[in-house]
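With one protein chain withheld, the remaining protein chains of the complex are depicted in position.
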Amino acid sequence: MARTRPPLVDCDIHNELWPGALRPYLPQRWREYDETYGGRADGGTSYPKGSPRAARADAWPPSGRPPGGDLDFMRAQHLDPYDIRYGVLNCLTTACRQQNPDYAAALCRAVNEWQVAEWLEKEPRLRAGIVVPYEDPQLAAQEIDRAAAHPGFVQVLLLVRTDEPLGRRRYTPIFEAAVRHGLPVGIHFGGGRGRNPLTASGWPSFYIEDHTAMAQAFQAQVVSMVVEGLFERFPALRVVLIEGGFGWLPSLVWRMDKHWARLRDEVGHLTRPPSEYVREHLWVTTQPIEEPPDPRHLLGVLDEMGGVDRVMFSTDYPHWDFDDPDRAIRARLDPDDRARILGGNAMALYGLP
Amino acid sequence: MAAHVVATVDEIPPGQRKIVEVDGRSIGVFNVAGRYYALRNTCPHAGARLCEGTLSGLVTSRSPGEYTYERDGEILRCPWHGWEFDVTTGRSWFDPDRTRVRSYETTVEPDPPPGPRPGPYVAERYEVEVRRRYVVVHV
């Protein structure tokens, strides 16, 4: 039941591929490849989640499709009851990190066509991120150029665990294409191909560590993008960190500023303190929102971030660590701030009417 | 406190549950090894329909690397964030004093007790099944 609240934009909803969903969208060559070989992405490392498909136990549609794979059920369980004005779909698929780059590109294209046909054209409240084979940035840029024409795509979607830090120059074509089309780049929780261990000391043992360590991957990406001068090269670039939390951001920015002051000669391409790039170019989504024992501490973090205008609400539906729009933020926010977080900031960033 | 007849005993066999509506409240009624327990169907954390979560056992440990699995079927995991609640008390595992879900007394009665406000089930089947035993939740 929706309570009285400002318009809600959910910046992180997962639409899930169901078995065979991509067949109609794959060219014959890749359909055959798929039938003959199948995909390879994760290098065999995995941490079993706390629940099947990391989903809420109540999110399995009666149709038998996977959680997030049934638009009608998503409407009934999520979009309608929470009175969601817009939902941004971030389709998590291994298409984007297949080892075979051409197969990855074909799959991503198929995923995007499937998103248009099965989601964006059918439900006016939904928007989506363009899924791209980001480890082959040239192919990724081509897919951005192709897919950006559809108005339902509002960002380029990357996963945070990349093969190299995203500020490194090999990823430039992706950011170039995003800026060319005026699209933010969303970096979402997940990814990885088994190449880089989750920590600087290798692989931890447990899923709770994997999940917690995701915040460190986000921190590394922020540092890389800032310190490599990505925002000097692309002054119009906007980056959204999705499902990374944000409680760590002030401390990271302080640390960058402090050590930049002493080491700035090393990175002469930066013309300003790191904090300024972060403040101008980075947005964050809320889920999984930090739950400090004293909710006022969250207000403190928002203050340290320079206010709430870069913070956008998200639920992560249908996953287990879902945040409820009416209950997730326990701090007493100023009503205007609340409205900005729940919808205003996202509508401004994504250009939603 | 009002008694509400919510089910016949054989309607909720051991290990099973039934979600009922009492006075506009959603309540989960569980049969754990022949005893009945009733919990409010709302997780105190984020409001999920708690009683639709997974029933499992309690995992504890005496030392890292050692696992004890006991009380199978008595631990309810919230369908969203997986918080664990003791079905028999409504208390959470990690913060039993402060994080708990409302639990209600239950009894098994031979016939609907005199004067209770009928629950959702009894109205239709009462007359044909007078000899059955009933699960009653006291709210």
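Labels A and B are assigned to the chains in the order they are written; within every chain, residues are numbered from 1.
Operating definition for what follows: contacts are C-beta pairs under 8 Å (C-beta built on N, C-alpha and C of every residue); 3 or more make two chains touch, one makes a residue touch a chain.
Note that in this section contacts and distances are computed from a predicted model.
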| field | Chain excluded from display, named as in UniProt, from "ABC-2 type transport system ATP-binding protein", "SigE family RNA polymerase sigma factor", "ABC transporter permease" or "Amidohydrolase" | value | "Amidohydrolase"
| Visible contact partners (per top-of-document touch definition) of the missing chain | A, B
| field | Options A:Gln138, A:Thr212 or A:Thr271, residue touching the unrepresented chain | value | A:Thr212
| note | Full-complex touch with the removed chain, picking from A:Gly38, A:Gly202, A:Pro335 or A:Pro353, is A:Gly202
| said: Of the residues A:Glu121, A:Asp145, A:Glu266 or A:Asp334, I need the one that contacts the missing chain. | reply: A:Glu266
| message | Of the residues A:Arg97, A:Arg161 or A:Arg340, I need the one that contacts the missing chain. | response | A:Arg161
| field | Residue, one of A:Ala220, A:Leu241 or A:Leu302, that touches the chain absent here | value | A:Ala220
| request: Could you please point out the subunit B residues that touch the chain left off the display? | output: 45, 59-68, 78, 81-84, 93-94
| request: Just the residue numbers, please: which parts of subunit A touch the chain that's not shown? | output: 50, 160-168, 195-209, 211-213, 215-217, 219-221, 223-224, 227-228, 245, 247-248, 250-252, 254-260, 262-263, 265-267, 288, 290-293, 297, 300-301, 304, 320-321
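Heads up, the rule we're going with is that only the chains that are shown with their structure count from here on.
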| task | Quick one: report the Å distance separating subunit A from subunit B, using the average Cα coordinate of each chain. | result | 38
| task | Over in the complex, which subunit A residues touch subunit B? Could you list them? | result | 50-51, 56-58, 320-324, 326-328
| said: Help me check something: in the complex, which residues belonging to subunit B touch subunit A? | reply: 46-49, 52-54, 77, 79-82
